[in-house]
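Of the protein chains in this complex, all but one are displayed in their positions.
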Amino acid sequence: MIKIIDNIATTIHENKEYLTELDAKIGDSDHGINMDKGFKMVQEKLHAVKDKDCGTILKTVAMTLVSTVGGASGPLYGTAFLKAASVVSDKKEINKDDIVKMFEEAIMGIKMRGKANKGDKTMLDALIPAYEELKKSIENNETIIEAFDKGQKAAYEGVEYTKKIAAKKGRASYLGERSIGHQDPGATSSYLMLKAIYDTLKEAK
Amino acid sequence: MIKIIDNIATTIHENKEYLTELDAKIGDSDHGINMDKGFKMVQEKLHAVKDKDCGTILKTVAMTLVSTVGGASGPLYGTAFLKAASVVSDKKEINKDDIVKMFEEAIMGIKMRGKANKGDKTMLDALIPAYEELKKSIENNETIIEAFDKGQKAAYEGVEYTKKIAAKKGRASYLGERSIGHQDPGATSSYLMLKAIYDTLKEAK
Amino acid sequence: MKKIINNPESVVEEMLEGIVNAHPEYVKRLEGFNVLVRADAPVKGKVALVSGGGSGHEPSHGGYVGKGMLDAAVAGEVFTSPTPDQVFEAIKAVDGGSGVLLVIKNYTGDVMNFEMAAEMAEMEGIKVDSVIVNDDVAVENSTYTTGRRGIAGTVFVHKIAGAAADKGLELKEVKRIAEKVINNVRTMGMSLTPCTVPAAGKPSFELAEDEMEVGLGIHGEPGTHRDKIKTADEITEHLLEKIFNDIEVNEKDEVAVMVNGLGGTPLMELYIVNRKVKDILQEKGIKVYKTFVGNFMTSLEMAGCSVSILKLDDELKELLSAKADTIAFKQFEE
Partner (left out) sequence: MKKIINNPESVVEEMLEGIVNAHPEYVKRLEGFNVLVRADAPVKGKVALVSGGGSGHEPSHGGYVGKGMLDAAVAGEVFTSPTPDQVFEAIKAVDGGSGVLLVIKNYTGDVMNFEMAAEMAEMEGIKVDSVIVNDDVAVENSTYTTGRRGIAGTVFVHKIAGAAADKGLELKEVKRIAEKVINNVRTMGMSLTPCTVPAAGKPSFELAEDEMEVGLGIHGEPGTHRDKIKTADEITEHLLEKIFNDIEVNEKDEVAVMVNGLGGTPLMELYIVNRKVKDILQEKGIKVYKTFVGNFMTSLEMAGCSVSILKLDDELKELLSAKADTIAFKQFEE
């Protein structure tokens, strides 16, 4: 768990400029900066909770993101991690069903918080397809690694799809039709996180 | 009387740009503009009082200058004309002694109002030498035309002298030593007025 | 970038110190947080008002902390929403037992961060509710988008809801009144120059010497269009036209007017705009109950202005006229 989060943080850091450039096109050019600030702080805080249960660890991630990232993505990712944490409070081990449930709760949290839906050109356009593929894979009794592989691939497709649509939520929505042709930064960071989880699991095997 | 004032107004109008340029060097580039605005209004008002006594005419000039010229020169010239007016209130004719007295009162008025003295680089550096020459000339029983000729010549010398000294009063005084080398706009307008009086008298002869 | 600052990274911190130094009789700072609260907070039994958002809009919102307006203002980084933990601290510090109303400007980030704070507070048993101000008619409103932005009209919400809370009304009532203000206020702005976020170091956009940007947000977001500079009268006509396309104000209706400077525009120009506002309203037979002219909701040093029109009824009139004693908005009772 600690390893996964650490790798997510590293991935975000490596893509700081990239995410910021994407945000410059249709937002206020701070997405990479904000996310990196948040996950750097997460890395610092992980140490203190590394022996705790998964719920505590995820809650720490959530609260750290919430209080450092700011903007739209801070509360959104914060809420996602917080909701995921609630599924595994007090647990030291996570099973397949937990994963599906965590994912589901996280997405519901983002929807509840941001009042957005699929097709609004947000992180949900990466996360929802990823969740659907992952769930299907697990229901078909595939391994967790297989499930995350399918998930991250679907997220990638989702990111590509955001180029084709106009933003209906967030700062990019002021641009309306002019946002078409640009890839959504939040969807991109979501994809990068899923990819980091998949890479970590695969490596650990 | 009316003719003299009318000619002063015309002279000022013809030198509007010149006076403003002088003021640009050491002031706020409005002396010609302000004086012209004032004397234009004087010309308009002269009509209504043209059959009145000299006191009334001069008082009209004074009040008009005061309420239209503004800045430093408005109250100074206004006061000068007002003081001169007080010497000839109710009079329709002006004699030689009146002229000396009017001049004296005008200068005292300017000194009282502006608290400046000879050598401060102001209009007084033209007016005081002019007054002294004019008075001497009249005491020597020369004609009024001769007296004004000597007066305007002394004023011209005074203007030249202002180039050599630093300003101690008015807006130019903020420049201190840096005002040396420039000719004082107020001294220049004073000279131009005296010249206009002399020219009018000479022509009328 | 020409600014009187020490370090672009510390402008918010140093500004907050400067505010507390200047006005200890009005505000104190929550140690460790970018939160200004009333010097006498919490006020027992009174509904508390909390607002805030990105910095750079001064005197919004810290300048409105005091009697009859806000109980706390939360300051984010320049043009960046504050995080929920900051807002949460503000809520805890000012709750006087009768609940807290959050006044949020409608930006995705602000809304979400404030709402998270509200949830945190509710988990601790504090009664919290919120209203979202969206007065900017430059942005089209639709339930399928983020909707209109919150700009200068927010100050009317602070004033009137603040007066309602000061009168001792309960949270539900204060919220009802705040929403009435929001439903009845519209704003439209324009600018002559961009502004520079200190940390960015360069202007948010560029405008030619003879151009103006119309309908822009208070963070230098692009406006509805760019145009040649017009006369003050023409500009004012356009701003009011957009407002009256969006809200019906009829003959004999009474309104409050706010002519707001964006930070770099002299009062002289704002008054010249107000002259025309009054003329247009008079022509339409609309009565001006009260007029506010000044820098209320700024965008750093941006030159430009906005005009807000608030439609009034007797309740709003009474509350708008009530006493207020804050750093930047003072009003004697009438």
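Here the chain labels run A, B and C in written order, and each chain numbers its own residues starting at 1.
Note that contacts are C-beta pairs under 8 Å (C-beta built on N, C-alpha and C of every residue); 3 or more make two chains touch, one makes a residue touch a chain.
Source: prediction; values computed, not measured.
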Omitted chain touches shown chains B, C
What residue numbers in subunit B mark contact with the hidden partner chain? 28, 30, 63, 66-72, 74-76, 78-79, 113-114, 168-171, 173-175
Residues on subunit C that touch the omitted chain in the whole complex? 2-7, 11, 14-19, 21-23, 25, 55-56, 58-59, 63, 192-193, 209, 212, 229, 231-233, 235, 257, 259, 263-275, 278, 288, 291-295, 298, 300-301, 303-305, 325, 328, 330-332, 334
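As a working rule, only the chains that are shown with their structure count from here on.
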Based on the touch definition given at the start, go ahead and assign the chain network to line, ring, star, complete or other. other
Furthest chain, CA centroid comparison against subunit B: A
Of all chain pairs, the one with the most contacts is A-C
Starting from the mean Cα coordinates of subunit A and subunit C, work out the distance between those two points in Å. 33
Nearest whole angstrom, what separates the Cα centre of subunit B from the Cα centre of subunit C? 57
Quick one: report the Å distance separating subunit A from subunit B, using the average Cα coordinate of each chain. 84
